[in-house]
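Right after this comes subunit A.
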Amino acid sequence: EKKPFVVGMLLVGPYNDRGWSQAHYDAGLYLERKLPDAKMLYLDKVNPADRPGLTLPQLVDDLVAKGARLIIANSDDMTDGAREAAKQHPEVTFIHVSGDDVLTGKAPLNLGNIMGRMEYGKMMAGFVAALTTKTGKIGYLGPLINEETRRLAASCYLGAAYGWEKVRKRPLSELKFKVSWIGFWFNIPGVTADPTQVANRFFDSGHDVVVSGIDTTEALVVAMQKRRAGRQVWAIPYDYEGACEGADEVCLGVPYFNWGPAYLQTARAVKDGGWKQAWEWNGPDWKDINNHDTSAVGFLVGPALSRAANEELARFTRGLATGKINLFRGPLFYQDGSIFLKEGETATDQQVWYMKQLLKGMEGASSPK
Partner candidate 1 sequence: MRIEFQDIHKYYGRVRANAGISLVLEPGRIYGLLGENGAGKTTLMRMLAGHTQPSRGRILFDGESVGRLSPSRALGMGVGMLYQDPQDFPALTVWENFRLGGRRRDKRNAIQRLQELGDRFHFRLPPEERATELTVGERQQLDLLRLLDLGANVLILDEPTTGISVTQKETLFAAMNQLAKDQGRTIIFVTHKLAEAEELCQEILVLRQGRLAGQLLPPFRSDELVDLMFGSESGAGGEAGPKLQPNKNPFLSLEHAQLVGEKYALSNASLSIRPGEIVGLAGLEGNGQELLLRSLAGLTRVAKGRIIMGGEQLQGLPYVRFRQAGIHFFPAARLEEGLFPDLSLVEHFQLAFPTARGNPVERLSEEGIRRFRIHAQPFASARTLSGGNQQRLLLALIPKQIKLLLLEHPTRGLDQGAGKLVWHHLAERCRQDTSLIFSSADLEEIKTHSHRILVFYNRRLVADRPSQSISVEEMGRLMAGQATAA
Partner candidate 2 sequence: MFSKTSLATSLGRLVAALVLALVLTTLIVLIAGAPPLQTLAILVVGGLGSAAKLAQAAAVWIPLVLCSSALLLTFAAGLWNIGIEGQIILGAVFATGFLRPFPDGGSFLLVMGALMAGMIGGALWALAAGLLRTWGRVHEIFGGLGLNFVALGLTLWLIFGPWKRPGIASMSGTEPLHPTLWLEALGGSSLSPVSLLLALTVFLLVAFVLSSTQWGLRLKAVGQNQDAALLFGLNPQVRILEAMVGCGALAGLAGALQVVGVYHRLLPAISSNYGYTALLVAMLASFRSQIVPVLCFFFAVLNVGSIQLPLQLKLDSSLAGVIQGVLVLSFFLVQGFEERFRVLRRTE
(Lines give C-alpha, C1' and ligand atoms only; values in the text may rest on other atoms or scores of the structure.)
Protein backbone atom coordinates (compact mmCIF):
# COMPACT_ATOMS: atom_id res chain seq x y z
CA GLU A 1 0.00 0.00 0.00
CA LYS A 2 1.18 3.47 -0.81
CA LYS A 3 2.02 5.79 1.98
CA PRO A 4 -0.29 8.80 1.93
CA PHE A 5 1.03 12.28 1.56
CA VAL A 6 0.13 13.73 4.92
CA VAL A 7 -0.72 17.40 5.20
CA GLY A 8 -0.93 18.71 8.73
CA MET A 9 -3.17 21.63 9.38
CA LEU A 10 -3.23 23.76 12.51
CA LEU A 11 -6.43 25.76 12.72
CA VAL A 12 -6.78 28.59 15.14
CA GLY A 13 -10.53 28.19 15.51
CA PRO A 14 -12.94 25.27 15.36
CA TYR A 15 -12.86 23.38 12.06
CA ASN A 16 -16.57 24.03 11.72
CA ASP A 17 -16.64 27.71 12.59
CA ARG A 18 -18.35 28.78 9.34
CA GLY A 19 -15.50 31.23 9.05
CA TRP A 20 -11.78 31.47 8.68
CA SER A 21 -10.88 28.05 9.99
CA GLN A 22 -13.56 26.21 8.12
CA ALA A 23 -12.39 27.82 4.88
CA HIS A 24 -9.02 26.20 5.52
CA TYR A 25 -10.55 22.92 6.55
CA ASP A 26 -12.62 22.81 3.39
CA ALA A 27 -9.50 23.55 1.39
CA GLY A 28 -7.94 20.53 3.03
CA LEU A 29 -10.88 18.42 1.89
CA TYR A 30 -10.48 19.89 -1.58
CA LEU A 31 -6.84 18.89 -1.50
CA GLU A 32 -7.72 15.34 -0.50
CA ARG A 33 -10.14 15.17 -3.42
CA LYS A 34 -7.75 16.54 -5.98
CA LEU A 35 -4.60 14.81 -4.82
CA PRO A 36 -5.71 11.26 -4.29
CA ASP A 37 -2.94 10.16 -1.97
CA ALA A 38 -3.12 13.30 0.14
CA LYS A 39 -4.42 12.98 3.63
CA MET A 40 -5.26 15.86 5.87
CA LEU A 41 -4.52 15.70 9.58
CA TYR A 42 -5.88 18.69 11.34
CA LEU A 43 -5.98 20.06 14.81
CA ASP A 44 -8.37 22.88 15.48
CA LYS A 45 -8.76 25.43 18.28
CA VAL A 46 -5.04 25.98 18.41
CA ASN A 47 -5.02 29.07 20.56
CA PRO A 48 -3.98 29.73 24.11
CA ALA A 49 -7.51 30.07 25.39
CA ASP A 50 -8.72 26.72 24.11
CA ARG A 51 -5.55 24.73 24.46
CA PRO A 52 -3.73 26.20 27.35
CA GLY A 53 -0.45 24.54 28.07
CA LEU A 54 0.29 23.51 24.53
CA THR A 55 2.86 25.15 22.31
CA LEU A 56 2.85 25.10 18.56
CA PRO A 57 6.15 23.19 18.25
CA GLN A 58 4.70 20.42 20.42
CA LEU A 59 1.72 20.05 18.12
CA VAL A 60 3.99 20.10 15.11
CA ASP A 61 6.09 17.33 16.65
CA ASP A 62 2.95 15.30 16.86
CA LEU A 63 1.95 15.94 13.27
CA VAL A 64 5.44 15.17 12.03
CA ALA A 65 5.46 11.97 14.02
CA LYS A 66 2.29 11.04 12.19
CA GLY A 67 4.03 11.56 8.89
CA ALA A 68 3.15 15.11 7.94
CA ARG A 69 5.38 16.55 5.23
CA LEU A 70 3.54 19.77 4.72
CA ILE A 71 2.24 21.74 7.64
CA ILE A 72 -0.08 24.67 7.35
CA ALA A 73 -0.51 27.06 10.25
CA ASN A 74 -3.44 29.34 9.71
CA SER A 75 -3.17 32.18 12.16
CA ASP A 76 -1.05 35.26 12.41
CA ASP A 77 -0.75 34.42 16.11
CA MET A 78 1.31 31.39 15.12
CA THR A 79 4.17 33.43 13.67
CA ASP A 80 6.73 32.65 16.36
CA GLY A 81 5.60 29.09 16.82
CA ALA A 82 5.66 28.29 13.13
CA ARG A 83 9.13 29.74 12.74
CA GLU A 84 10.42 27.83 15.74
CA ALA A 85 8.86 24.58 14.56
CA ALA A 86 10.19 25.06 11.03
CA LYS A 87 13.68 25.38 12.43
CA GLN A 88 13.24 22.17 14.40
CA HIS A 89 11.96 20.21 11.39
CA PRO A 90 13.93 21.33 8.35
CA GLU A 91 12.76 18.29 6.38
CA VAL A 92 9.15 19.39 6.56
CA THR A 93 7.64 22.24 4.61
CA PHE A 94 5.71 24.86 6.51
CA ILE A 95 3.20 27.35 5.26
CA HIS A 96 2.35 30.16 7.57
CA VAL A 97 -0.82 31.68 6.30
CA SER A 98 -1.14 35.46 6.45
CA GLY A 99 2.44 35.86 7.64
CA ASP A 100 5.30 37.77 6.10
CA ASP A 101 8.41 36.05 7.47
CA VAL A 102 9.57 35.43 3.92
CA LEU A 103 9.23 39.07 3.13
CA THR A 104 11.12 40.15 6.20
CA GLY A 105 13.74 37.47 5.79
CA LYS A 106 13.11 35.90 9.17
CA ALA A 107 11.81 32.67 7.71
CA PRO A 108 13.95 29.54 7.58
CA LEU A 109 14.14 28.08 4.10
CA ASN A 110 11.38 25.54 4.65
CA LEU A 111 8.79 28.13 5.62
CA GLY A 112 6.62 29.91 3.09
CA ASN A 113 3.79 32.39 3.34
CA ILE A 114 0.45 32.37 1.57
CA MET A 115 -2.29 34.93 1.70
CA GLY A 116 -5.24 35.81 -0.46
CA ARG A 117 -5.88 39.30 -1.77
CA MET A 118 -8.96 39.76 0.29
CA GLU A 119 -8.72 43.51 -0.34
CA TYR A 120 -10.84 42.98 -3.43
CA GLY A 121 -13.42 41.00 -1.54
CA LYS A 122 -13.61 43.67 1.11
CA MET A 123 -13.94 46.38 -1.49
CA MET A 124 -16.93 44.57 -2.90
CA ALA A 125 -18.36 44.15 0.56
CA GLY A 126 -17.97 47.85 1.25
CA PHE A 127 -19.43 48.62 -2.14
CA VAL A 128 -22.64 46.67 -1.60
CA ALA A 129 -22.90 47.99 1.92
CA ALA A 130 -22.80 51.55 0.64
CA LEU A 131 -25.37 50.77 -2.03
CA THR A 132 -27.70 49.20 0.49
CA THR A 133 -27.49 51.43 3.56
CA LYS A 134 -30.42 53.71 4.17
CA THR A 135 -28.92 55.58 7.09
CA GLY A 136 -25.54 56.09 5.54
CA LYS A 137 -23.89 54.44 8.51
CA ILE A 138 -21.81 51.33 8.05
CA GLY A 139 -20.26 49.43 10.90
CA TYR A 140 -17.13 47.36 10.57
CA LEU A 141 -16.69 44.65 13.21
CA GLY A 142 -12.92 44.47 13.46
CA PRO A 143 -10.81 41.82 15.15
CA LEU A 144 -7.48 42.94 16.62
CA ILE A 145 -5.45 45.75 15.17
CA ASN A 146 -2.55 44.94 12.91
CA GLU A 147 -1.42 45.62 9.37
CA GLU A 148 -3.64 42.97 7.87
CA THR A 149 -6.78 44.09 9.63
CA ARG A 150 -6.10 47.74 8.91
CA ARG A 151 -5.68 47.08 5.23
CA LEU A 152 -8.86 45.02 5.07
CA ALA A 153 -10.89 47.61 6.89
CA ALA A 154 -9.43 50.31 4.67
CA SER A 155 -10.28 48.34 1.52
CA CYS A 156 -13.80 47.93 2.71
CA TYR A 157 -14.01 51.64 3.31
CA LEU A 158 -12.62 52.43 -0.13
CA GLY A 159 -15.23 50.17 -1.74
CA ALA A 160 -17.95 51.82 0.27
CA ALA A 161 -16.73 55.30 -0.54
CA TYR A 162 -16.68 54.44 -4.23
CA GLY A 163 -20.21 53.13 -4.18
CA TRP A 164 -21.45 56.08 -2.15
CA GLU A 165 -19.82 58.77 -4.23
CA LYS A 166 -19.72 57.32 -7.71
CA VAL A 167 -22.85 55.24 -7.79
CA ARG A 168 -25.19 56.83 -5.30
CA LYS A 169 -23.75 60.24 -6.06
CA ARG A 170 -23.82 61.38 -2.47
CA PRO A 171 -21.16 63.51 -0.82
CA LEU A 172 -18.59 61.43 1.00
CA SER A 173 -19.03 63.49 4.16
CA GLU A 174 -22.45 61.92 4.55
CA LEU A 175 -21.08 58.41 4.75
CA LYS A 176 -20.22 57.22 8.22
CA PHE A 177 -17.89 54.27 8.36
CA LYS A 178 -17.03 53.11 11.80
CA VAL A 179 -14.60 50.41 12.87
CA SER A 180 -14.86 48.70 16.28
CA TRP A 181 -12.16 46.29 17.28
CA ILE A 182 -13.05 43.43 19.62
CA GLY A 183 -9.46 42.45 20.38
CA PHE A 184 -9.12 39.05 18.76
CA TRP A 185 -10.24 37.06 15.73
CA PHE A 186 -13.14 35.65 17.67
CA ASN A 187 -14.88 36.07 20.96
CA ILE A 188 -13.00 34.95 24.03
CA PRO A 189 -15.25 35.62 26.98
CA GLY A 190 -13.57 37.70 29.59
CA VAL A 191 -10.81 38.64 27.19
CA THR A 192 -12.23 40.29 24.12
CA ALA A 193 -15.08 42.69 23.80
CA ASP A 194 -18.19 40.67 23.11
CA PRO A 195 -18.87 40.80 19.34
CA THR A 196 -22.56 40.17 19.93
CA GLN A 197 -22.67 43.33 21.99
CA VAL A 198 -20.59 45.28 19.51
CA ALA A 199 -22.86 44.27 16.64
CA ASN A 200 -25.87 45.15 18.75
CA ARG A 201 -24.39 48.50 19.49
CA PHE A 202 -23.85 49.17 15.77
CA PHE A 203 -27.41 48.37 14.88
CA ASP A 204 -28.85 50.23 17.84
CA SER A 205 -26.93 53.38 17.02
CA GLY A 206 -28.29 53.59 13.51
CA HIS A 207 -25.78 51.58 11.52
CA ASP A 208 -27.89 49.43 9.27
CA VAL A 209 -25.15 47.44 7.58
CA VAL A 210 -22.46 45.70 9.56
CA VAL A 211 -19.48 44.24 7.78
CA SER A 212 -17.74 41.52 9.73
CA GLY A 213 -14.00 41.39 9.88
CA ILE A 214 -13.88 38.61 12.47
CA ASP A 215 -13.79 34.87 12.02
CA THR A 216 -17.20 34.10 13.42
CA THR A 217 -20.75 34.97 12.48
CA GLU A 218 -22.05 37.18 15.26
CA ALA A 219 -22.81 40.12 12.95
CA LEU A 220 -25.10 37.96 10.88
CA VAL A 221 -26.78 36.39 13.88
CA VAL A 222 -27.49 39.72 15.50
CA ALA A 223 -28.76 41.14 12.23
CA MET A 224 -31.19 38.24 12.01
CA GLN A 225 -32.44 38.98 15.50
CA LYS A 226 -32.97 42.62 14.64
CA ARG A 227 -34.84 41.58 11.54
CA ARG A 228 -37.13 39.47 13.59
CA ALA A 229 -37.76 42.48 15.78
CA GLY A 230 -38.89 44.27 12.64
CA ARG A 231 -35.80 46.32 11.81
CA GLN A 232 -34.33 46.89 8.35
CA VAL A 233 -30.72 45.83 8.75
CA TRP A 234 -28.13 43.85 6.84
CA ALA A 235 -24.84 42.19 7.46
CA ILE A 236 -21.89 40.93 5.50
CA PRO A 237 -19.98 38.00 6.97
CA TYR A 238 -16.46 37.06 6.11
CA ASP A 239 -14.07 34.25 5.27
CA TYR A 240 -16.26 31.32 4.40
CA GLU A 241 -18.24 30.80 1.29
CA GLY A 242 -21.19 29.22 3.04
CA ALA A 243 -21.48 31.88 5.69
CA CYS A 244 -24.72 33.37 4.34
CA GLU A 245 -26.63 30.12 4.64
CA GLY A 246 -29.70 30.39 6.79
CA ALA A 247 -29.58 34.15 6.94
CA ASP A 248 -31.20 34.97 3.64
CA GLU A 249 -33.06 38.05 4.80
CA VAL A 250 -30.00 39.96 5.93
CA CYS A 251 -26.97 38.65 4.07
CA LEU A 252 -25.77 40.96 1.35
CA GLY A 253 -22.99 38.62 0.33
CA VAL A 254 -19.76 37.24 1.62
CA PRO A 255 -16.16 37.90 0.64
CA TYR A 256 -14.41 34.61 1.14
CA PHE A 257 -11.12 32.80 0.84
CA ASN A 258 -10.69 29.83 -1.42
CA TRP A 259 -7.47 28.27 -0.20
CA GLY A 260 -7.86 25.06 -2.19
CA PRO A 261 -5.96 25.99 -5.34
CA ALA A 262 -2.99 27.39 -3.46
CA TYR A 263 -2.80 24.40 -1.16
CA LEU A 264 -3.09 21.99 -4.03
CA GLN A 265 -0.29 23.69 -5.86
CA THR A 266 1.91 23.80 -2.78
CA ALA A 267 1.23 20.17 -1.92
CA ARG A 268 2.08 19.06 -5.45
CA ALA A 269 5.29 21.04 -5.38
CA VAL A 270 6.33 19.65 -2.01
CA LYS A 271 5.53 16.14 -3.12
CA ASP A 272 7.55 16.50 -6.29
CA GLY A 273 10.36 18.17 -4.44
CA GLY A 274 9.96 21.32 -6.45
CA TRP A 275 8.73 23.59 -3.71
CA LYS A 276 10.43 26.95 -3.43
CA GLN A 277 10.09 29.32 -0.56
CA ALA A 278 7.86 32.22 -1.51
CA TRP A 279 5.62 34.90 -0.21
CA GLU A 280 2.43 34.38 -2.16
CA TRP A 281 -0.35 36.88 -2.23
CA ASN A 282 -2.95 35.38 -4.50
CA GLY A 283 -5.66 37.40 -6.14
CA PRO A 284 -8.99 36.45 -7.57
CA ASP A 285 -9.40 34.87 -10.94
CA TRP A 286 -10.99 37.87 -12.61
CA LYS A 287 -12.54 35.71 -15.27
CA ASP A 288 -14.66 34.11 -12.56
CA ILE A 289 -13.94 35.17 -9.06
CA ASN A 290 -16.08 32.34 -7.72
CA ASN A 291 -14.23 29.59 -9.56
CA HIS A 292 -13.19 27.01 -6.99
CA ASP A 293 -10.24 25.78 -8.94
CA THR A 294 -8.64 29.04 -9.82
CA SER A 295 -9.70 31.97 -7.70
CA ALA A 296 -8.04 32.57 -4.33
CA VAL A 297 -10.68 34.99 -3.14
CA GLY A 298 -14.26 35.43 -4.12
CA PHE A 299 -17.43 37.26 -3.34
CA LEU A 300 -20.64 35.32 -3.19
CA VAL A 301 -23.66 37.55 -3.58
CA GLY A 302 -26.21 37.13 -0.84
CA PRO A 303 -29.95 36.78 -1.29
CA ALA A 304 -30.68 40.04 0.44
CA LEU A 305 -28.85 42.13 -2.12
CA SER A 306 -31.20 44.02 -4.38
CA ARG A 307 -31.14 43.31 -8.07
CA ALA A 308 -30.05 46.85 -8.92
CA ALA A 309 -27.18 46.71 -6.47
CA ASN A 310 -26.23 43.35 -7.86
CA GLU A 311 -25.93 44.83 -11.32
CA GLU A 312 -23.86 47.70 -10.01
CA LEU A 313 -21.63 45.18 -8.25
CA ALA A 314 -21.05 43.34 -11.51
CA ARG A 315 -20.00 46.57 -13.13
CA PHE A 316 -17.74 47.40 -10.20
CA THR A 317 -16.14 43.96 -10.34
CA ARG A 318 -15.45 44.36 -14.04
CA GLY A 319 -13.84 47.69 -13.32
CA LEU A 320 -11.58 46.13 -10.72
CA ALA A 321 -10.76 43.27 -13.05
CA THR A 322 -9.73 45.47 -15.92
CA GLY A 323 -7.83 47.80 -13.67
CA LYS A 324 -10.06 50.68 -14.68
CA ILE A 325 -10.97 51.02 -11.07
CA ASN A 326 -8.03 51.07 -8.73
CA LEU A 327 -9.08 52.24 -5.33
CA PHE A 328 -5.52 52.34 -3.98
CA ARG A 329 -4.69 55.34 -6.05
CA GLY A 330 -3.90 58.73 -4.60
CA PRO A 331 -4.69 61.09 -3.24
CA LEU A 332 -5.33 59.07 -0.09
CA PHE A 333 -4.72 60.19 3.43
CA TYR A 334 -4.19 58.38 6.65
CA GLN A 335 -6.53 58.95 9.53
CA ASP A 336 -4.25 61.52 11.11
CA GLY A 337 -4.19 63.53 7.91
CA SER A 338 -0.74 62.45 6.78
CA ILE A 339 -0.33 61.36 3.21
CA PHE A 340 -0.70 57.71 2.32
CA LEU A 341 -0.67 58.11 -1.46
CA LYS A 342 0.11 61.26 -3.35
CA GLU A 343 -2.09 62.51 -6.14
CA GLY A 344 -1.97 59.96 -8.92
CA GLU A 345 0.28 57.57 -7.05
CA THR A 346 -0.67 53.90 -7.07
CA ALA A 347 0.10 51.83 -4.03
CA THR A 348 2.68 49.07 -4.24
CA ASP A 349 1.93 45.68 -2.75
CA GLN A 350 4.19 46.52 0.12
CA GLN A 351 2.41 49.77 0.82
CA VAL A 352 -0.90 48.01 0.96
CA TRP A 353 0.43 45.07 2.98
CA TYR A 354 1.97 47.29 5.61
CA MET A 355 -0.96 49.61 6.02
CA LYS A 356 0.08 51.89 8.85
CA GLN A 357 -3.19 53.48 9.81
CA LEU A 358 -6.83 53.53 8.95
CA LEU A 359 -7.72 56.01 6.24
CA LYS A 360 -9.13 59.44 6.57
CA GLY A 361 -12.88 59.28 6.69
CA MET A 362 -12.97 56.14 8.79
CA GLU A 363 -13.90 56.27 12.46
CA GLY A 364 -12.15 53.98 14.92
CA ALA A 365 -8.75 53.32 16.44
CA SER A 366 -5.77 52.95 14.14
CA SER A 367 -3.45 51.37 16.62
CA PRO A 368 -3.75 49.44 19.86
CA LYS A 369 -3.81 51.72 22.86
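Brief remarks on what is shown
Keep this in mind: a contact is a pair of C-beta atoms (placed from the backbone, for glycine too) under 8 Å apart; a residue touches a chain by one contact, two chains touch by 3 or more; residues count from 1.
The candidates were selected such that all candidates are chains of the complex that A comes from, given by their letters.
Everything numeric here is computed off the predicted structure, so don't read it as measured data.
Every option in 1 or 2 belongs to this complex, yet subunit A touches just one of them, candidate 2. On subunit A, the positions that touch candidate 2 within their shared complex are 41-45, 47-49, 51-55, 57-59, 61-62, 65-66, 76-81, 88, 144-147, 183-184, 188, 190-191, 367-369.
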